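Note that one protein chain is taken out, while the other chains of the complex remain in position.
Then we have chain A:
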Amino acid sequence: MLRARPGPARDRWLSDYRTLIGDQPAPLRMPPAIGDERLLGGLDLSATLTAGRPVHLPGLLEMAAGRGLILPMAERATAGLAARIGAAWDGPWPGYLIGLDEGASTEEAPPAALMDRMAFRPMLDGIAMAALAPSAFTPEEVTAARARLPDVTVPPDVVDALIATAAALGIPSLRAPLLAVRAARAATALSESDTAGEIEARLATQLVLAWRARQMPEQVEEDTPDDRAQDDPPPPDPDTPPQDSPETDTETPTEADIPPDLLLEAARAVLPPDLLAKLLAGNSRATSQGSTGAGEESVSLRRGRPLASRPGRLGGEARLDLIATLRAAAPWQPLRRRQTGKAGLLIRPDDFRIRRFRRTKESALIFVVDASGSSAMARLAEAKGAVELMLADAYKRREQVGLIAFRGDGAEVILPLTKSLVQAKRRLGGLPGGGGTPLASGLLMGAEMALSARRAGLTPFLAVLTDGRANIGRDGQPGRPQAMEDATAAARALRATGIPAVLIDTANRPQRSAESLSAEMGARYVALPRAGAQELSALVQNVSKDSAP
């Protein structure tokens, strides 16, 4: 999965790749919004009618059997597409996939189901053309290495070390170490050796394991034994910050000639320096993308992304899918001609196929919660309760819910937009509270999440819970006047985006500052001190429905 926007660096990488695979067939390019028919194959209508027998038109996954596929705009791929590709991967298509992730931010990433199957994730963004070194290998060397592959052994201690390293990095999926073992084997073949050793293990760790890291390796020793894994969802432990994944492995690695520290050191060397910060923010990309594009989408007869046509009646909003209708009618023609004695094309109501479209009508409810001061814990608990209540029956509502908290010197995403109750429970375990009130940062982060939701085709709605009394500015510096000015500016910026919002005043007595801020935001103002989770979720749902366009 290549993280790279289109540009010379990416083109260069791809062309180098094509050179390196030598006489192997070049990978096929997959259109980003591919339909099932093109992907999985179907009936070739014209050939079928000409030949008088069914002619199968192979889908892209069949055509690519044994060879590579290139998936551009992988960050836009739906969970459905990822699942179809995954199924073919396990089955008839033992080729490889090069994904091109063109995401603009870390929030935009390919579906997790796809990422789990990927071995490598080279980052090409921000790399200058001149910095791209020419390949260290020639196509002939690659071909020779491929021939050598079956004779390469990866000694058990190397395998064990890779598995222990994956566990220490907090990677739950077992595909990761398996891919690492394969990578080590291929690297060994390329280095004209027949037994994998330390160098290959380090390389595999850096290329396959490091980018999946969910925890810093140092944390392993500090973790306490954990038997909560039996329960699902794991009961959040108020003492544990949410980034502590319950999959954490606490076994000491088995003896191996390669000290596990060595591989951890190798991983650490290539981990991005801000990983720890991201992990602390509970923002591990590995789990945050699960719900993108999944599940509840409304099927529309008029607009949206095209879906397979279905049998149906004409009339009302329905539009005829002429090609599909002809296709449905085609096989019956000889029968009907014989029955009716008529010539020409005979179409019956049974044949009608109706166009359908998938339209994302989902709304994105984003809570922005003031977690500063003394009442922070209570407010956060209410917001959390409301989030879980909303997600509990997300299957019938069309909603995604996210949660942002601000306190101290900034704002953080506690729960990225999701509709999974499991995920929410996992992340909302222990919520930090207290400190100053960086209201502006909270509003801006809320706006950012709302805008990215809108780009993803959702209808965002913000619910801000605060008393409106900012005392930390955008730059994280204390000072009430500056902080209020920043908050007002942020509120105006929010209004300019046109994102509907409600401001829930959580102070004991309604605050003038909160009311004027909501006016600046163009938001509804509701004074609701000590709202329970139930009232909160009901209120937000009602208000967001009213303000839907």
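Going forward, a contact is a pair of C-beta atoms (placed from the backbone, for glycine too) under 8 Å apart; a residue touches a chain by one contact, two chains touch by 3 or more; residues count from 1.
The rule is simple: contacts and distances are computed from a predicted model.
With the options "Response regulator", "Lipoprotein-releasing system ATP-binding protein LolD", "Mg-protoporphyrin IX chelatase" or "Gluconate 2-dehydrogenase subunit 3 family protein" in hand, the undepicted chain maps to the protein name "Mg-protoporphyrin IX chelatase" (source: UniProt).
Only one of A:Ile21, A:Met63, A:Ile127 or A:Leu178 touches the absent chain when the whole complex is considered: A:Leu178. Only one residue in the set A:Gly80, A:Gly435 or A:Gly457 touches the chain that does not appear here, and it is A:Gly80. Within the complete assembly, A:Pro331 is the residue of A:Pro31, A:Gly66, A:Pro122 or A:Pro331 that touches the hidden chain.
Hidden from this view is one chain, which touches chain A at 36, 39-40, 43, 48-49, 52-54, 79-80, 83-84, 86-87, 90-91, 112-113, 116, 150, 154, 156, 159-160, 163-164, 166-167, 172-178, 181, 229-236, 247, 249, 251-254, 287, 290-291, 294-296, 299, 308, 310-311, 331-332, 334-335, 338, 348, 350, 385, 388-389, 391-395, 418-423, 533.
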